[in-house]
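To start, the structure under review is shown below, and the notes come after it.
For this depiction, one protein chain was excluded, whereas all remaining protein chains were kept in their positions.
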Amino acid sequence: MTTTTAATDTDTALMAHLLRRAGFGATRNQIDHYLEKGYEATVEELLNPEYGEPEDQDLLDRYFIASTEARSVGHADPQWSWRMATSPKQLEEKIALFWHSLLAVGGIKLDHGMEMLTEIDLFRRVGLGKFRTLLLEISRNPGMMYWLDNQNSHKDAPNENYGRELLELFSMGIDQNGEGAYTEDDVKAAARAFTGWASKPTMPPFFLGPFPMEFRFDPEDHDERDKTLLGETGNWNGDDAVNIIVQQPATAEFISRRLYQFFVADEPDQQEVRKLADVFTENDGEIRAVLRAIFNSEHFKSEEIRFRKVKSPAELVYGTARLTDRFDLPDMDTSQLANYAMFMGQHLLNPPSVEGWHEGEEWIDSGALVERINFASSQLERTDAPGVEQMLERVRSAGDSLSPREYVNACLDAMGAIQLSDRTMNILTEHAAGQSIHQDQRNRATEMFQLIASTPDYQYC
Amino acid sequence: MASNGNGSNGRAKNLVVIQLSGGNDYLNTVVPYQDGLYYDYRPVMGLSGNKVIPLDERVAFNSHMGPFKRLFDAGKMAVIMGIGYPEPNRSHFRSMDIWHTAEPEIASSEGWLGKTTKAIDPEGKNPVTAVNFGRGLPRALAYPGVSVASVGALESYGLYTGLAGASNRDALLDTVSRIYQPMSQEGFPSLQILQTGRGMLDGADLLRSAPDAYSSNVEYNADNPIAQSLKGVAQVMSADLGTRIFYTQHGSFDTHTNELVNHAKLWDEVSEAVECFWADLAEQGQADDTVIWMFSEFGRRIEDNGAGTDHGSGGVAFMIGNPVKGGLHGEYPSLDPADQLEGDVHYNTDYRDAYATILDEFLHVDSEWVLKKKFNPMTELVASRA
Partner (left out) sequence: MNPVDVRLARDGNLYVLSRSNASNKNVRISVVTPIDSEFLFEFANWGTEPGKATQPTAMDFGPDDRLYLADEFTQTISVFEKDGSFLTRWGEEGSGHGQFNRPSGLAVDSAGDLFVVDHLNARVQKWSPDGQHLSSFGTFGTGHGQFNFPWGISIDDQDHVWIADWRNDRIQRFSPEGEFVSAFGSSGNADGQFDRPSSVHCGRDGNIYVSDWRNDRVQVFDRDGTHRETLVGSATLSRWCQEFLDVNPEQAGWRENSGMAEREKLFWRPAGIETGPDGRIYIADSCRHRIQIYQRAPEPALV
């Protein structure tokens, strides 16, 4: 392991790690708050958010009136952006982000911002519960039905799009050779089970704003004949198909692997994934149980997997925004945050395809890196932001007789107990040792914060 | 995909894309000014008399396209009439996606120009092979493994240029430059990220220095955003950084209301900017090696709505350059009710035929690889080589 432990307090570093993964990260003061609570209690708090309309929903609607009736994705942005930047229920937003990329609906084809927000809220509501419930709800989701052409799937002419993606991308997955634990006949059977499932015709959005989309089942257009799906034969409807699919070992394995890649490391550890698949099966596919197993595992807690995940643009943007702790009322900056994520390659509410986003190092190309560094460094120069004030105060209170290395460590600790690789640490230490042009201690610290946020190391969480 | 973007004379070819965002009203851009149906459908928005500049006995430019008329008369501008794709989509976003990905049927995340960039620079050696003038990457330029610089203004491109505070930009850059060295690493941070960072810093240096090497007698209007973007294109071109694909956009052409005023202003801006750029290309010695491609995601309804026009389909595109054979290409689609498509003009040229022309005839990139299918290059658009 090449990381230099900045926080001598290993509990602090571990708590920071948990909050970066289960959420978007926390300020140093928030980490202290959770340390008092304890690790497992924090895990439980994260895992059990109370679902409901947030108290500040009225404010969002008031200031972003066009997002209340979001016609397009562009109108809808501020709603989710605000939640990711401010919600105290971090895992609720993080799991929504996870499902948004796994059960991806493309906002552009749908062209209905309000429906996209409804889906995000669906993920908040049931995203930590039983996978069966989630898959049933998403299969009855009018946006999903429209996106994958199920309104064109008829009794005598089934459209295979939903049936195929349900198996390949949403539940059982395929291996590197493109092989799944299902056959083409299973795809056809699943498609037939979903005939007659569609979104109701809705009002055209261009003229009086959007109307909510609604699901419709048309029994007349449903194939009532027997179907054999994954070895089970019967007159299956979509609900039955989901029930069959969620019990497949391949589903337990696939969902566990995706959870691992999102919450633990870009590169899956097969042994760990298998353990999680067992937890999935033993708990009837409850996502909360799998995440509990993840966060409480020695593997997750080990230093080995820290900083093994490239931050997605959303993680970088909202993580840094939370560090500044300056979003107390919805304003123009709130909606701007979503634009920054888009500039970095992640247009929220509009994943590029049904595959969602490709995570990991693919996030980072040179154009995106310019945006990442410029964004993070410009956020951290807001010394009037409460979070940055707090960081400056922490560095100041660490004393004025610090060695250059201690100084860098103090800055890292103030930024939420983060860590650097040895090589980066050495270069920043040299920077700190150099003749600083800053007489002002605040400017010196701000410059170090900006440098830390510019490192390749900061691109990981 | 063996290709290098070089033309037949061995000189590198440049493609400059100008996207008219928002859905440019075809019928009021290239006006069927002798067609009574046009005036029937456009009681308010119809252009006639001194509001049009006739090109022939049937069609005319909007009077706010004077500079375009001069390019047209010089034989450098091909006007591609009735361009579109089957089963038109009237959503801005979806239709723009269709143009960007060259995929009218399925949702795709791969841009046709991103793929073209990949063909020109397969290993991504040059971080500025494609440059986008604007913030955020258009999907046209998105492709796995392809890095594209998105430039607001060249002078302020790069790291830390937006910082307002006391931070010392040079000191920051100096240290960051030491960190982003592609040295062997144990995974954190990965070699790939270090390499990407190196490319980012090199690319930024290249682009920011471009204005220094540039001089021109052409004066671009400082208050015209598309003129300023095209000036940036000329600067990067003249700096010879190896950039082949230049992307710009202007808008919004979404003229539901107040169209007569807004559409006129947009075309004043675009045509003035393109004429300046055209003059600059000649001055920079790039005119023989550059093609300008202008498109919009859709045309608008045939019938006006009293104050403007709503989303439609079927449009007009422009190809401009010395390598281009100017003139009107294709038939003006009929406005006869029987020939309409749900209130729009029927497209008669597939936009991918135009893409294939650009790829095969001008950039010398295999269009079949980029477009995944063989389309018909419009060889009649190619000027006979001198």
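Letters A and B mark the chains as written, and numbering starts fresh at 1 in each.
Following the convention adopted for this analysis, a residue touches a chain if its C-beta (ideal position, glycine included) is under 8 Å from a C-beta of that chain, and two chains touch if they have at least 3 such contacts.
This is a predicted model, so every value here is computed, not measured.
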Touch list for the missing chain, restricted to displayed chains, reads A, B
Among the options A:75, A:347 or A:372, the absent chain makes contact with A:75
Across A:88, A:204 or A:399, the one contacting the chain not displayed is A:204
Among listed residues B:100, B:139 or B:301, the absent chain is touched only by B:301
Sole touch to the unshown chain from B:48, B:181 or B:257: residue B:257
Absent-chain interface residues of subunit B come out as 257-258, 301, 303-307, 309-310, 342-343
Absent-chain interface residues of subunit A come out as 58-59, 61-69, 74-75, 77-78, 200-204, 206-209, 211, 329, 332, 335-336, 339
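Assume only the chains that are shown with their structure count from here on.
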Subunit A to subunit B, mean C-alpha position gap in Å, rounds to 34
Subunit B partner, complex, touching residues on subunit A are 2-3, 72-73, 106-109, 111, 206, 307-308, 310, 339, 342-343, 345, 350, 352-355, 358, 361-362, 364-367, 369-371, 373-374, 377-378, 381, 383, 421, 423-424, 427-428, 430-431, 434, 437-438, 440, 443, 446-447, 450-451, 454-457, 459-460
As the complex stands, subunit B meets subunit A at residues 91, 93-94, 97, 107-109, 127, 135-137, 139, 142, 144, 146-150, 158-168, 171-172, 175-176, 178-180, 183, 185-190, 192-194, 196-197, 199-200, 203-204, 310-311
